[in-house]
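A single protein chain has been omitted from the complex, and every remaining protein chain is retained in its original position.
Moving on, here comes chain A:
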Amino acid sequence: MTDLLTLSGVHTNIGRYHILQGVDFTVAEGQTTMLLGRNGAGKTTTLRTIMALWPASQGQITLAGRRIEAMATPEIARLGVGYVPETMAVFSDLTVKENLILAARDGDLDGKRLDWIFGFFPPLRKFWLSRAGSLSGGQKQMLSIARAIIEPRKLLLIDEPTKGLAPAIIGSLIECFAEIKRSGATILLVEQNFHAAQQIGDSVLVMDNGRIVHRGAMAELAADIPLQERLLGLSLEAHQ
């Protein structure tokens, strides 16, 4: 299995704070890699650094063999990286349709792909012409994810998609990620909900204090309760 994304010794400073302190990991092509860790461990900063929304102060980031740490955000996006931020960041003044038109950068919306997305996110079809600002939190999250996958992408960076959502919505998101994975996409997903993470991930990275402190198969971490408690301070079993 080839590595699609590689981070080597990545450091990120935000103002006087040294957030990422030498992050090293790889994301295998076609896999869903979960990035876990306590609040403030540096998970969101890692995704934002990959997208160049916060510049890496040191280290290398390689996407499909190309160095990207010095590239601007739009160039990285155009290499095939879709980004779903923690805040969802839907354009609330635009309709669902207009949000997706912007995301389909180089042409019109592909009807087949749109139908595929409506298959797991039916509310987007229903509220196609509604302003995104009037959608519920779960529907906004669906739109934010749909925007990232409206065109085929090499890599999806998704930041805490289940945060603050009702269990029923989380269930449909888990199904959606399974479907996206079946389409061949590679996903790096930050998640705090360990139960959801267990169902989605193939492999897992755990961060603490701006460094990767554990990497391995998700199934192994799910089965090792003492390890979960040591790394995350909480076990999957307890979370269920």
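What to note about this one:
Here, a contact is a pair of C-beta atoms (placed from the backbone, for glycine too) under 8 Å apart; a residue touches a chain by one contact, two chains touch by 3 or more; residues count from 1.
Here, contacts and distances are computed from a predicted model.
As stated in its UniProt record, the chain not included in the shown complex is "Amino acid/amide ABC transporter membrane protein 1, HAAT family", which appears among "Amino acid/amide ABC transporter membrane protein 1, HAAT family", "Iron-binding zinc finger CDGSH type domain-containing protein", "Transketolase" or "Thiamine pyrophosphate-dependent enzyme". Residue A:101 is the one among A:28, A:101 or A:227 that touches the chain not shown. Screening A:4, A:63 or A:77 against the full complex identifies A:77 as the residue touching the chain left out.
Contact with the chain that does not appear here is found for just one residue of A:4, A:135 or A:173, A:135. Listed for chain A, the residues touching the missing chain in the whole complex are 51, 53, 72-74, 77-78, 83, 85, 89, 91-94, 97-98, 101-103, 105, 111-112, 114-115, 118, 125-131, 133-135, 147.
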